[in-house]
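The following block contains the structure, expressed as structure tokens.
The complex appears here without one of its protein chains, the remainder shown in place.
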Amino acid sequence: MANEYKYEFFNVMFPVEYVAHVEINRPEKLNAFVEQMWLNISAIFKRLSRDPNVRSIILTGAGDRAFTAGLDVKAASQGAITCEFSDPARTANALRRHILKFQDCISDLEKCEKPTIAILHNISFGLALDMSLACDIRLSTSTTQFSVKEVDIGLAADIGTLSRLPKAVGNSSWVKDVCLSARVFGSDEALRAGLVSNVYKDKAEAFKEGLKLATLIARKSPVATVGTKELLNYSRDHGVDDGLKYTAIWNAAMVQTRDVKDAMLSGLQKRKPTFAKL
Amino acid sequence: MANEYKYEFFNVMFPVEYVAHVEINRPEKLNAFVEQMWLNISAIFKRLSRDPNVRSIILTGAGDRAFTAGLDVKAASQGAITCEFSDPARTANALRRHILKFQDCISDLEKCEKPTIAILHNISFGLALDMSLACDIRLSTSTTQFSVKEVDIGLAADIGTLSRLPKAVGNSSWVKDVCLSARVFGSDEALRAGLVSNVYKDKAEAFKEGLKLATLIARKSPVATVGTKELLNYSRDHGVDDGLKYTAIWNAAMVQTRDVKDAMLSGLQKRKPTFAKL
Amino acid sequence: MANEYKYEFFNVMFPVEYVAHVEINRPEKLNAFVEQMWLNISAIFKRLSRDPNVRSIILTGAGDRAFTAGLDVKAASQGAITCEFSDPARTANALRRHILKFQDCISDLEKCEKPTIAILHNISFGLALDMSLACDIRLSTSTTQFSVKEVDIGLAADIGTLSRLPKAVGNSSWVKDVCLSARVFGSDEALRAGLVSNVYKDKAEAFKEGLKLATLIARKSPVATVGTKELLNYSRDHGVDDGLKYTAIWNAAMVQTRDVKDAMLSGLQKRKPTFAKL
Amino acid sequence: MANEYKYEFFNVMFPVEYVAHVEINRPEKLNAFVEQMWLNISAIFKRLSRDPNVRSIILTGAGDRAFTAGLDVKAASQGAITCEFSDPARTANALRRHILKFQDCISDLEKCEKPTIAILHNISFGLALDMSLACDIRLSTSTTQFSVKEVDIGLAADIGTLSRLPKAVGNSSWVKDVCLSARVFGSDEALRAGLVSNVYKDKAEAFKEGLKLATLIARKSPVATVGTKELLNYSRDHGVDDGLKYTAIWNAAMVQTRDVKDAMLSGLQKRKPTFAKL
Amino acid sequence: MANEYKYEFFNVMFPVEYVAHVEINRPEKLNAFVEQMWLNISAIFKRLSRDPNVRSIILTGAGDRAFTAGLDVKAASQGAITCEFSDPARTANALRRHILKFQDCISDLEKCEKPTIAILHNISFGLALDMSLACDIRLSTSTTQFSVKEVDIGLAADIGTLSRLPKAVGNSSWVKDVCLSARVFGSDEALRAGLVSNVYKDKAEAFKEGLKLATLIARKSPVATVGTKELLNYSRDHGVDDGLKYTAIWNAAMVQTRDVKDAMLSGLQKRKPTFAKL
Partner (left out) sequence: MANEYKYEFFNVMFPVEYVAHVEINRPEKLNAFVEQMWLNISAIFKRLSRDPNVRSIILTGAGDRAFTAGLDVKAASQGAITCEFSDPARTANALRRHILKFQDCISDLEKCEKPTIAILHNISFGLALDMSLACDIRLSTSTTQFSVKEVDIGLAADIGTLSRLPKAVGNSSWVKDVCLSARVFGSDEALRAGLVSNVYKDKAEAFKEGLKLATLIARKSPVATVGTKELLNYSRDHGVDDGLKYTAIWNAAMVQTRDVKDAMLSGLQKRKPTFAKL
């Protein structure tokens, strides 16, 4: 099965039944991103989204030093970000296409039907935020260094952080602080502000606990977890009335699953249910 | 006055002037809900909403063991959730009607004009979240056990939790974690994530403090508190510009109350104002 | 330069290159606001917004006792709030015009293109919240006393607090609590709820640290910080898809700045870049 | 079956299989509305909405002279619209409750799951617009006299016309003209502006044609027509992306109906399909 | 009274009690706009909005040849549109400020509380559309020549036409056609597409009929007409549920006007009511 998921800069593994593990694999460059990598991210998560053997996913960075240092600035400085066409409007049109395409790739993390858990260890700059904010759950370690780094290279973050961060955490003053100053902050601050939901000693422990959580989720009815993810994402961007309306028709279809009866019965009988593939 | 509020599964009391106390009263079943109970909730809060003798409301569960264990699964397993019509579309239509009706009943907690305070003690599963998230203020005790339990019976929560929780707290990673895993969590976590605003030793203390807060609110101008509730609820679902616009016309009417002059004068004279009924 | 910013109730100073400091200056009345003052606020921040010599702004209250005690109730009790026209509808129309104008003045804090930092010390009631919630970053001191005071004068807060507070912090139960009860709360609670991002010992320390932060921001590319502020404000009021779309066209224009190349190069060369005025 | 639908001011008939006909029956007062009548409208259409024997509905006014002359002004002048409480804010609160309740009753026409056809003949003032705009299809006669009459009694229309009319027709200049002037206009203008979709010679012909259309709709799969109504109503109030998303989950449930296969097969076999009740 | 409304490029007259007439007065240049003129438009309509002696307003262009030919291209070619700052991002920032300011001025036509009627005769290009779409009612003559002219000078219309036109008329194919081709079209087409609500023989007749309509509106209760305008504008930009909610609180204040009783009584007594100033 892992054979179907071969990519130069990513490892895709299946450590537990129904659980996928995606590893960013460019450790010698602190897992910094070149264009091909975000195209890969898109391809991998589109596939996992529909893979009936996958019910939850963990995203990590290879090596000890970084989840990712963000954009590979040297590569970027020769790429689209500095392109020039015949006038500023034509350059703007080319840049807009480029940004939209890049955003779309990262948004494929969010559109993935299956719950995703990002484990941010050590250097977690720029794109680390863009990507993990498009994941469902964020875990970190006692030594994680976060930074919304973009203003330090002269631009406002444009691949998702500025759109998703204000909706992910509960302190708008802190959001403005870290986005405007580009300062590095640690897990304590990330936990207090609500950016991560748990902090672990080191990468090994974070992975062990992340895998436990992924396994727990993978044992639930996939009809229930896929629906829960979709409805929570929908609610973020809609008023409560719209959320309830969308939920009602969603569950009108999904409550018809056999899983409800199986789960109820198992509950009454105190045994673990198993569920068909989705 | 309490005579007008007689319901099989609920006690409605008036412990302090202008304060109502609604108690879920099926303790032998951990206050688990059958259909009649959410119809009751709707009827009670619609009535309290317009009762001129009520300015704030406390919602509690009877007995020591639970605020509520949620849906009465045994009853539900024989009810609408497992109904089957002549084809999946017709079943979906019946389910949609059922879900919308159930949602409407719980939303009547939110539509109640008067501020509401939920006191969650011990087992507070499933519907406990749906209901308390439709209340204004949530208090808990050191032994409260919370769970967004629905995925454990094979479905995505559909009576409001997935629509209201992301807007009530400030850690979207934590929201996904508890909704996808259905794990039980305590008041420490609830307080840190922002689900409750205060935790007390036990139910008795929480009730005492909740009553103090309800009494404090009941002594304010009802024009002011009813407006504050409505405007805050409106803001949750609208952009700031819309919020300001709605606020302007709201207060254009409401600032004309005699209460403003009375309150200002009392303030300057250091005495307690009294306000006409609303 | 400060000569252009002369106002009876405000001092405008420029303590550091590109950093402005606006001080509410009516300490003998606890910096309480009369109508002329919010007109001043509007004028000052509109001007700072376009001043090429300004890249970040600090807002403080003069004196030891208060950031501001809010509306000058005595003045207000003789003003628009208690006006009466020939019938309640005509009064409502006049009040609506008045409220909209007042809201607009405070919203000019938010519309100011440059990042703003409010330092709330000691008494910070009513308008203190309205104003600081229209700023980007909120800092406070160990002795700050906050209160959403409006219900105590018989009205729902209408100059922005009820529209902005629910989107600024991550505990809706706490928001309802403090807005409905008008109770005074301290910095511990403000920090926990997410209203402020840092608490300092006293006003002097808070100002020193606020100035450090303002200076840090002022040294970044103004194209980047102005964009970051605008995109974060936009995101608060729109869904993620809309946010991404707006970001894409924004950066299509703004990434063409020379600052990107300068910042990237400085980064690689480990030196501080300087940026042209905006 | 008609026995279940007995109301003092309404006749409910079933002229054709699956088609209901609701007649406003107060012809001696030009079918003018008193409060009980809008409560009846709500009750009738809530019931029809769920009645498995109903697939489309016609709404008409009894007698030759009027669909309805609108609110019974004499009754209204003694009712809620002129009530006075202890101060303008308390009066406003009572009025708001009254308006919301009245709006809800008329919105029950729109919430009715089954398609509704209003036939407007002769005098069709005020509430005639509010109600017919909450229906799906509007037909009129060569002598229909329309008027958005409310400004003539000193108020802005508040039961739905000002919210629904701008979305129902395609000439905002005309909308402002007729709403601001309260002038009477005829079917030619109504057709040109897009308020009605067909004009017939007289009431008899309009009813005959309306009944034909209702019968045609009633012969389609009720899964398809109920869904079409709901999705079109949803689209009116949402952007296209939201509309597509809601449509996708709606049809994910509804396409599973046996009716699709039956309808496809009937189409290929050139025979009329019959569909199970909904 | 006209003395208070002196502007170089505009005449402001009061032909009938409560009716203002604003005339664009640069006929020798086909009433083409230079920057000062849109600043004037803003100032005039802000003042009329609050002038108690004004209840409706007519906007026309002086001379026989044009309502307005739009932007004065020669002046614009030396102005902001062709400015250049130190890099494309800084130029973009300056342009954005300029466009927002220009848009704001034209939007002041829409924000004017009193109903406005634009009479478009002969050449009506570019800004003619931007401005008249911000008015409530549009009338034209048999010889009016309309054009959304902007693409002919290399840009997408940015002062309001592209935002308001799709919501003002009912044929999106026609909207795209005229906006993309910049072709000139006449009143027949404008009427059919829904851009104007009436076409008259020539400017004189159009003015006579426009004045009749303005007079009719000016005789209604100003509480009713101002509310009707505001609620219709609100509805254009919100879903029906939001519209109803906003309407309910609006009328809760406004129905308390004495005008309702006066209007009702006058209606029953068949006489003309008079209303107090607003």
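Just so it is clear, A, B, C, D and E label the chains in written order, and each chain counts residues from 1 on its own.
One rule holds in what follows: contacts are C-beta pairs under 8 Å (C-beta built on N, C-alpha and C of every residue); 3 or more make two chains touch, one makes a residue touch a chain.
These figures come from a predicted structure and were not determined experimentally.
Note on the chain not shown: across the whole complex it touches A, B, C, D, E. Touch with the chain that is not drawn comes from one residue among D:Val12, D:Leu71 or D:Ile137, which is D:Ile137. Here one chain is not drawn; of A:Arg50, A:Lys74 or A:Lys201, the residue touching it is A:Arg50.
Touch with the chain omitted from the figure is made, among D:Leu30, D:Ile57 or D:Ala253, by D:Ala253. Looking at E:Gln36, E:Asn53, E:Ser172 or E:Thr274, the residue that reaches the missing chain in the full complex is E:Ser172.
From the options E:Met13, E:Val73 or E:Val184, the residue with contact to the chain not on display is E:Val73.
What chain A contributes to its contact with the hidden chain is residues 50, 86-90, 92-93, 97, 223, 226, 253-259, 276, 278.
What chain D contributes to its contact with the hidden chain is residues 115, 136-139, 167-171, 193-198, 213, 216-217, 220-221, 223-225, 227-232, 235-236, 239-241, 243-245, 247-257, 259-264, 267-268, 273, 275. Chain C residues in contact with the hidden partner, per the touch definition given at the top, are 234, 238, 242, 245-246, 249-250, 252-253.
The working rule: only the chains that are shown with their structure count from here on.
Think of each touching pair as a link: the shortest run of links from chain B to chain D has 1 of them. Shared contact partners of chain B and chain C comprise A, D, E. Comparing the centres of all chains, each the average of its CA atoms, the largest separation from chain C belongs to D.
In terms of their C-alpha centroids, the spacing between chain C and chain D amounts to 48 Å. Remark: chain A and chain B have CA centroids separated by 32 Å (rounded to whole angstrom). Counting partner chains per residue, chain D shows two or more touched chains at residues 88, 91-93, 238, 253. If each chain is drawn as a node and touching chains are joined, the picture has every node linked to every other.
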